[in-house]
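Excluded from the complex is one protein chain; the other protein chains are retained at their positions.
Moving on to chain A:
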Amino acid sequence: MTTKEHDASVYEQMQTSSEFQELKRRFRRWTFPMTVAFLVWYLLYVVLSGWARGFMGIKLLGEINVGLILGLLQFVSTFLIAWAYARHAERKLDPIADKLRHEVEEKTQ
């Protein structure tokens, strides 16, 4: 271990503190629904590939069809969600996490 022995009660105190609960809530409230959302959106695409081939084959621009556009939109949504998560984490999670880390580290010195 690079760090000293930790006192378990420090962690239990921290776990029940309102600030930590707020950090946990901010983390879960953002990531859990977003995970459900992108999985549903992705599975919708897979299901359409299996059961709605006529729809996927509708040509929009020359040979470019709905299926290709939906596939490319999966790329776009992935990039956007990754970017949005980074923004959320930097603004809403990192400041609290840094503060709490210093607090615990001071107590366990």
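As a convention for this text, a contact is a pair of C-beta atoms (placed from the backbone, for glycine too) under 8 Å apart; a residue touches a chain by one contact, two chains touch by 3 or more; residues count from 1.
Definition applied: contacts and distances are computed from a predicted model.
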{"item": "Which of \"Branched-chain amino acid ABC transporter permease\", \"Phosphoenolpyruvate-protein phosphotransferase\", \"Cation/acetate symporter\" or \"Sarcosine oxidase subunit delta\" matches, in UniProt, the chain that is not displayed", "value": "\"Cation/acetate symporter\""}
{"item": "Interface with the unshown chain - residue positions in chain A", "value": "2-3, 6, 8-9, 11-12, 14-15, 20, 23-24, 27, 31, 34-35, 38-39, 42-43, 45-47, 49-51, 53, 56-57, 61-65, 67-68, 71, 74-75, 78-79, 81-83, 85-86, 89, 94, 97, 100-101, 104-105, 108"}
